[in-house]
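First, the structure itself, so that you have it in front of you.
For this view, one protein chain was removed and the others were kept in their places.
Right, subunit A next:
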Amino acid sequence: MGTGSARALALALALLLACSDIAVVTAQETERIEGSAGDVLEDNPVGRLKVYVYDLPSKYNKKLLKKDPRCLNHMFAAEIFMHRFLLSSAVRTFNPEEADWFYTPVYTTCDLTPKGLPLPFKSPRMMRSAIQLIATNWPYWNRSEGADHFFVTPHDFGACFHYQEEKAIGQGILPLLQRATLVQTFGQKNHVCLKDGSITIPPYAPPQKMQTHLIPADTPRSIFVYFRGLFYDTGNDPEGGYYARGARASVWENFKNNPLFDISTDHPPTYYEDMQRSVFCLCPLGWAPWSPRLVEAVVFGCIPVIIADDIVLPFADAIPWEDIGVFVAEEDVPQLDSILTSIPTDVILRKQRLLANPSMKQAMLFPQPAQPGDAFHQILNGLARKLPHGSNVFLKPGEKVLNWTTGPPGDLKPW
């Protein structure tokens, strides 16, 4: 009897030791990321929603791309890659009756200047023409006036279709898209060009290019703050004060003599490598508050310092950006060095652990072909989280909400 109990005790002890060993071994380097919507970065959208892709004539998509293949490489390329992804995705359905969401593949940002910048002047007409097409050929637009349709509008100010902020605010979001869900890179709170229920996505950054510039992870991070980019846009804003609301100029004037700040307009070939050797990477606003720097900072494990008042960051409900990045108000830029050096070390280490989480990096990228957890899937997850559709989505027969005749007369011309 005594030996039996002793043996049981020994067994229990051994088990306890083994369990404690296991507990020690699983001390994690990374932390799970939970946003306000919960731990949703790794959700699989397949089975949670169905998307019907309208078959538009190629003048809306393929012809534009053939005319200018540079559209595949600039930071607005997400609209093209989203179309390609949806065409072969498991969430696609060929039966529109069972679809939860409808996607219209119109490449509104594919009209490029010789320098490669998109001209948005024809985009409202293009969008109107596409919507008119789907409204006449399928009954699904009129049934909900677009409330169960989504559009990818990755341009500077989203569906306001202008690169100048004042004009964009003046135009406002295209009236026909009032009820639709917009998937866009622009996000700023209380701004005309961000409507409720939009899904903010990261700008497109080429994943292969970033992969080829990875350096060994044990390279010590010896740069404190890193930034490469313009501080003054002398071409468009020679006096300064308009560009970036003066924030970038303030960064330059206050910290150009500070050895902790490796900032300059000079773009070196080791740009990606240098980001991997930095603790903080500045992501100030430019002409628009978003920038691919955020994606690069996340991929390279550099803590993003976001200087853009009221910005809405990508997938804000899935990713807790306050825990991951440092937010600095534009008026606090002169004290940026004090702010950054007074962050407690354990907070910094926690941010680095969150950034090291591979699902975080994956969520910011648009890899070809698509991989689980990437930005395409996050968009679908975001759409799935908006389901089931509310009662105001489907209109009663005869009810009309949209006004098809508002807007500047130039936009009403057919495309």
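As a convention for this text, contacts are C-beta pairs under 8 Å (C-beta built on N, C-alpha and C of every residue); 3 or more make two chains touch, one makes a residue touch a chain; residues count from 1.
Here is the rule we go by: contacts and distances are computed from a predicted model.
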Note to self: Please identify the absent chain by the protein name in its UniProt record; candidates are "Transmembrane channel-like protein", "Glycosyltransferases", "Large ribosomal subunit protein mL46" or "Transcription initiation factor TFIID subunit 5".
What the structure shows: "Glycosyltransferases"
Check: Considering the whole complex, which of A:A37, A:I169, A:M210 or A:V393 touches the chain not shown?
Finding: A:I169
Next item on the list: Using the touch definition up top, pick the residue from A:T136, A:N258, A:Q371 or A:N403 that touches the left-out chain.
Entry: A:N258
Item checked: Identified contact with the non-displayed chain, of A:G47, A:P69 or A:P220 -> A:P220
Checklist line | Contact set of subunit A toward the excluded chain (per top definition) | finding: 29, 165-166, 169-170, 172, 188-193, 216-218, 220-222, 224, 239-242, 245-246, 249-250, 253-260, 279, 309-310, 329-331, 333-335, 337-338, 340-343, 345, 348-349, 352, 356
